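Take a look at the following structure, please.
All protein chains but one are shown in place.
Right after this comes chain A.
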Amino acid sequence: MNGRAITSDLLLGMIPIVLLVALWQALVSFGYAPVTLLPPPGQVFSRMAQQLLSTTFQQEIAATLFRLFAGFSIATVLGVTIGLAAAVNPAVNAVVRPIVRVLAPLPKVALYPALLLLVGFGHQSKILLVTFDALFPILLATYYGASTVEQKLIWSAMAAGTPPREILFKVVLPAAAPSILTGCRIGLVISCIVVFLAEMITSTDGLGHALVTAARTFQAVDMFVPLITISLVGLILNGLLELVRSYLLRGFPEA
């Protein structure tokens, strides 16, 4: 894609966001929602600008980002490793398949109380929850991608002299890259949601905690700031992942 196409895509992408903010403003202006519950967007955004400069709020963001990154990274490493292993090794597949079938549909947040008791209120419990939730989409996408690699690609590499044990890294992994990265994208969105949720349930810091604190003291403006911050964080991270993706997949059709 060339620069102009990206710019026009970006402009098109802004339209729904602008409409949403306009709708918000309209709801407030025409008195459909009381200002104490739904503050006008201008007030929220100016409060947000102010907050972004304050150290306390920056620390909340940092805590959330750290948990999100740690959980997502562990999920990616585990998901890709287990997914690849299961795709190429029938014994591993026989072990992994039933576990995934049982755990994938489980609402992982139900494990959170147990995690809190096990590892405490600090970073670990949140990181673990993010890992659990982001793991399965990445694992399943990797497994699917790696088990549908075109046989002739593997044969071509073997004929060129690649020993069987190297096929995994030289052919299967790069050939499965489009699926793996799609899995990562889903995993990243889930990570954003889950880290916020975990912080809302029990935490002493982080954006989710900031929201709950504001809600408990009926400070509507302060409630909206962390909410918008986490969506911005998600938007930026997704954009970064998209850059990585289009670089890694530059040879693949429809990347």
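By definition in this document, a residue touches a chain if its C-beta (ideal position, glycine included) is under 8 Å from a C-beta of that chain, and two chains touch if they have at least 3 such contacts; residues count from 1.
The rule is short, and it goes like this: contacts and distances are computed from a predicted model.
J.: One chain of this complex is missing from the view, so tell me which of "ABC transporter ATP-binding protein", "Putative ion-transporting ATPase", "Septum site-determining protein MinD" or "Pyruvate dehydrogenase E1 component alpha subunit" is its UniProt name.
T.: Answer from the record: the omitted chain is "ABC transporter ATP-binding protein".
J.: Return the single residue from A:T36, A:Q50 or A:S156 that touches the missing chain.
T.: A:S156
J.: Out of A:V28, A:V44, A:L140 or A:A175, which residue would touch the omitted chain in the full complex?
T.: A:A175
J.: Residue-wise, where is chain A in contact with the chain that is not depicted?
T.: The missing chain touches chain A at positions 150, 152-153, 155-162, 171, 174-175, 177, 249-253.
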